[in-house]
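A short worksheet on the structure shown next.
All protein chains but one are shown in place.
The letters A and B name the chains in turn, as written, and every chain counts its residues from 1.
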Amino acid sequence: MKLAEIASLLGLELQGEGSGDISGIAGLAEAGPGQLTFLFNTAYKPYLKETRASAVILKKSDAAGIAINCLFSDNPRMEWARVASLFDPLPPPSGIVHAQSIIDASARMADNVSVGPFCVIESGATIGKGVVLGPGCYIGRNVSIGENTRVHANVSIYHEVSIGRDCIIHSGTVIGSDGFGFEFDSQSASLKKIPQIYSVVVGDEVELGANVTIDRGALKDTLVGKGVKLDNQVHIGHGVSVGDHTAISGNTAIGGSTRIGNYCLIGGGVGIIDNIEVVDRTEITSLTFVSRPITEPGRYTSGTGLMKNSDWKRNIVGFAKLSELIKRVRTLEKVNKP
Amino acid sequence: MKLAEIASLLGLELQGEGSGDISGIAGLAEAGPGQLTFLFNTAYKPYLKETRASAVILKKSDAAGIAINCLFSDNPRMEWARVASLFDPLPPPSGIVHAQSIIDASARMADNVSVGPFCVIESGATIGKGVVLGPGCYIGRNVSIGENTRVHANVSIYHEVSIGRDCIIHSGTVIGSDGFGFEFDSQSASLKKIPQIYSVVVGDEVELGANVTIDRGALKDTLVGKGVKLDNQVHIGHGVSVGDHTAISGNTAIGGSTRIGNYCLIGGGVGIIDNIEVVDRTEITSLTFVSRPITEPGRYTSGTGLMKNSDWKRNIVGFAKLSELIKRVRTLEKVNKP
Partner (left out) sequence: MKLAEIASLLGLELQGEGSGDISGIAGLAEAGPGQLTFLFNTAYKPYLKETRASAVILKKSDAAGIAINCLFSDNPRMEWARVASLFDPLPPPSGIVHAQSIIDASARMADNVSVGPFCVIESGATIGKGVVLGPGCYIGRNVSIGENTRVHANVSIYHEVSIGRDCIIHSGTVIGSDGFGFEFDSQSASLKKIPQIYSVVVGDEVELGANVTIDRGALKDTLVGKGVKLDNQVHIGHGVSVGDHTAISGNTAIGGSTRIGNYCLIGGGVGIIDNIEVVDRTEITSLTFVSRPITEPGRYTSGTGLMKNSDWKRNIVGFAKLSELIKRVRTLEKVNKP
């Protein structure tokens, strides 16, 4: 692809020479000849002098004194999202239902569905137009999957789960496994299972990373709203509701029946207890433990800062005496009252 | 099902009209006409006035002044566990061994076993009566699975692992992968693998959530006791022993050779170091880091409370100076000695 073609495709102003071939994109530091790069942040402008890229997408205001070929954009990150797809090696759908899959006769398969080898689709399932299932997927009884959703290899979707349209579900993800619901039975001195009879409803345009788990509900469906993005290994407990357009980073776990608002940004390794509410537009930093409801939008954190282990060992002794220390200071303040 | 039939099935006293059809159960807030709901906690009694449910299971002592049809129980949560199974859409076992599975001739398959498509059962495996294997499961050499255990789709069980009876194992779970055992070899300046030659023994009535991992042992078997319940994405290190009837919530990791007692309740996102003992009936709150043995039953926690990130930034500065602060207070106390 010529640079001028990319400029025209994206509708961007070109400064410099448009006739060179562009074979791909790369970061400022990594890009080589024939590659297109990006200046996302004015602070990195000095690196533009060193880049070996053939062209850069940047704000016009960052372009002064730049010798390299430029495409101007008010939002280089959005252009990135658009231009990257031009070079995406993701294999296209096969457009066929592989003969080595087991599909129940009662499953409703729309047109233009791709099903890889060794998939199982149970009775009553509904697979929308343009859906792509990678090899080894399990689609349980009465599951429905909306149009153009792509399910990668080795995904397991339990009975009755509903998935929206235009979703992407990565390998190893499990949707609709039983919620963690037990009641201690004092007679047998053991935990008795509470059947998890509700299901999971995943909205449109959702992306679920690899090895995500979303449990089915006990007294109501687990809900994942429209446009939600879950990173790898996120765990969503039974009856949780995740609001529209919320993004959750890797290895975060959300306890049962908790309600997460819309447009939240939740970091990685976070734990959120069960049965609480987190309001819209809440931001939670990584490895934070959310032990109580969040009723006001804002940025929340728990934990201590990082330190040398030797310092930490001294300071945690102090932490364990904090409540006592405060009393001692109060006593001193009484003595020293002016 | 008529409400009166449910009352009779559960052996509960009915107050009101028993002839209405009950089509399902739901939470107090979500239940609609034709549904049965529950009052688990007297504090929620005001919501009973607003519920659209057709009937409620509750303590007789909570029933005064209630217009809705009632079933009385001393333990509504235990009734929930019983009544939910009446409405469970979980598909029944097929009762057949699917022709598209590869089962070694030396595997011992009991009667009434269900095996989904694309399973592999290796030589010497023993599959008990009534066992159900979902599609795509891998059952390694010499594995044994006890009666009536249900294994959902895409589970991997390595060679020599033993699973008890009446267990439930959810999709994506891996049992018997190698423990994390390496020794630094200074000659090659690299980590040398220690073969993990022991196995995993899982007791009866265990439930393992989705994408759980349980490693095989190096010098002894990894043990998961009777009635243990592990939530999704829990990681159990090699040589760990989890005592009977202990429950562990999502994304918790337990380091190698640690011994967890019976009847423990361990929250989500917890980390427990290797080679320690945690006594029976210990409770550990979510995201706690257990950095030392727990020798006394009780409830344990680490971490700080949740706060606004702006406050946190100020307070962690204080934390990093805590040991110094305590010295300063001590100095002040000496000056102010009465």
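Methods note: a contact is a pair of C-beta atoms (placed from the backbone, for glycine too) under 8 Å apart; a residue touches a chain by one contact, two chains touch by 3 or more.
Fair warning: this is a prediction, and the values are worked out from it, not measured in the lab.
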| item | value |
| --- | --- |
| Contact with the hidden chain (one of B:38, B:72, B:263 or B:319) | B:319 |
| Absent-chain contact - pick from A:73, A:177, A:196 or A:211 | A:211 |
| Hidden partner interface residues of subunit A, rising order | 24-27, 30, 38, 77-78, 80-81, 84-85, 87-91, 98, 100, 116-118, 134-136, 152-154, 168, 170-172, 205, 207, 209-211, 227, 229, 231-233, 245, 247, 249-251, 267-269, 285-287, 303-310, 312-313, 316-317, 319-323, 325-326, 329, 332-333, 336, 338 |
| Absent chain, residues of subunit B that touch it | 102, 118, 120, 122, 136, 138, 140-142, 154, 156, 158-160, 172-174, 177-178, 180, 182-183, 185, 189-197, 211, 213, 215, 218-220, 233, 235, 237, 251, 253, 255, 269-271, 273, 283, 285, 287-292, 294, 298-305, 307, 311, 314-315, 317-319, 321-322, 325, 328-329, 332, 335-336 |
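As a convention for this text, only the chains that are shown with their structure count from here on.
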| item | value |
| --- | --- |
| Distance from the mean Cα position of subunit B to that of subunit A, given in whole angstrom | 24 |
